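Written out below as structure tokens is the structure these notes cover.
Below, a portion of the complex is reproduced, with chain positions unchanged.
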Amino acid sequence: MWNRNVETFIGCECEFDESDIVMFGVPFDSTTSYRPGTRFASHAIRSESYGLETYSPYQDKDLEDIKVYDYGDLELPFGSSEKALDMIGEVEKDILDAGKFPFMIGGEHLVTLGAFREVVKKYPDIRVIQFDAHTDLREDYLGVKLSHACVLKRIWDIIGDNKIYQFGIRSGMREEFYWAEEHTTLNKYNFNNLKEAIKECEGHPVYLTIDLDVLDPSVFPGTGTPEAGGVTFTELLEAIIKVSKLNVVACDVNELAPNLDTSGASTALACKIVRELLLALNK
Amino acid sequence: MWNRNVETFIGCECEFDESDIVMFGVPFDSTTSYRPGTRFASHAIRSESYGLETYSPYQDKDLEDIKVYDYGDLELPFGSSEKALDMIGEVEKDILDAGKFPFMIGGEHLVTLGAFREVVKKYPDIRVIQFDAHTDLREDYLGVKLSHACVLKRIWDIIGDNKIYQFGIRSGMREEFYWAEEHTTLNKYNFNNLKEAIKECEGHPVYLTIDLDVLDPSVFPGTGTPEAGGVTFTELLEAIIKVSKLNVVACDVNELAPNLDTSGASTALACKIVRELLLALNK
């Protein structure tokens, strides 16, 4: 009886050794230039997941049938991005080394870089699929290179041209859009060319990074920089299921700011995306 | 001049004896397991209805032309569901006995049971049409049988197989979905098979219960358990107008939690649904 009543994401009560997927939260939003709050996301997602069921009527699958370990949240310093990214990298590496699937919940989008730097070491031939409203391709932001606005540019620094597929993009500087024409595969507004991208990624390991602001603010207002004109929940769900057929080796979900949507609908949606992702990516 | 300036739902100032429809509020959310607040719904709907017009451009009808008595809210004890359901039943029975149409505003979905137990006495051959995001078909919830998560199961206990039509359902336990395949007509996500259901209900009295969380959280975030992937306002409005052609003998609208949507848009939408329902169901 006296086992502590530990709070995990619903249905993710497996122990580490038996798990296939390892979920961890990264409460970090130190470089967010506009409206902070993504630091609260992983805690809120875990807590509010109890409004969900473990069963997905969309995929006819149930979290009770898969093995996920929820590690909890990393404890990170604010004020030093490099240090925080290193600590994220250590955890990502340990999960990869244990032969498990790392499933990160941000935090601001910069956290992707900490995880990705380890993934690319194990999978040098990696491709990146990004769902996002923003290009995130700035060279720097007021002189700072480790910024959420630059994270895909930093990933490009590592893997180079034509390995990044961007979907749902509808905001960025003119220079970023023009630069992307040469260096990434950028799809404005929606998932129209997802089929082609999936075809090109076949045979490669894939890192999937989902900035939830790819969603329309009508279904997901709880984010720092809401951008009108985004995708619907159903469109995102279908895109996730399609991508999950690829050899996805790591993923992250980021940019929920639960404090910015007091109705709780954004957090509830994020919980559902996490559930569907877990069910889709589990092999 | 010294008649009290009484607050009713807009345009519902008819006296009881002259009325055709009797509206009453049920401020009860005692079994809500997740986020409470539906107790505030009927009060908020009445108060915010003054942001509406009495005229519907959708149906070209006006509340000024129909006869609705707004009784106000029941005063219910919290902490004893059976007692509360009995008190709801008494009011429902009195309205039916007076030959008027009972129009209940919840509250949590459990309140439907209190009303339905009286309706089925008068109309034993009743059919139930449910618009909802959730199955509500649990046998019990942590051992409690009178719970909002079980309300349609309790109704099934009374009327049995193939008399319940469920639309918009997108959340529930695996067992509930599988059980429904044998015992109810469950339509996932939308109103796709509404036409067939209406055909089957022709010639029968119908109880219409609308859990407003059938709507997509983008148009209706103000509810305890928002479920992404729901129907639009226009889809719900059209479904209501279609069902209103049947012999609907009682109805309820429930699960608005006005405190959870501080923008007021959810309450405003609920007001509009109430207006359209009144205009559609009035014969």
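Going by the order they are written in, the chains are A and B; count residues from 1 in each one.
Convention: a contact is a pair of C-beta atoms (placed from the backbone, for glycine too) under 8 Å apart; a residue touches a chain by one contact, two chains touch by 3 or more.
In this text the structure is predicted, and so the values were computed from the model without any measurement.
Oligomeric state of the entire complex in this file, given as copies of the one sequence with 2 shown: 6.
In the analysis below, only the chains that are shown with their structure count from here on.
For this pair, subunit A with subunit B, the centres built from the Cα atoms lie 38 Å apart. Interface residues of subunit A, counted against subunit B in their complex, comprise 50-55, 57-58, 62, 216, 218-219, 233-234, 237, 261-265, 268-269, 272. Subunit B meets subunit A in the complex at residues 34-35, 169-174, 177, 188, 216-219, 221-222, 224-229, 260-262, 266.
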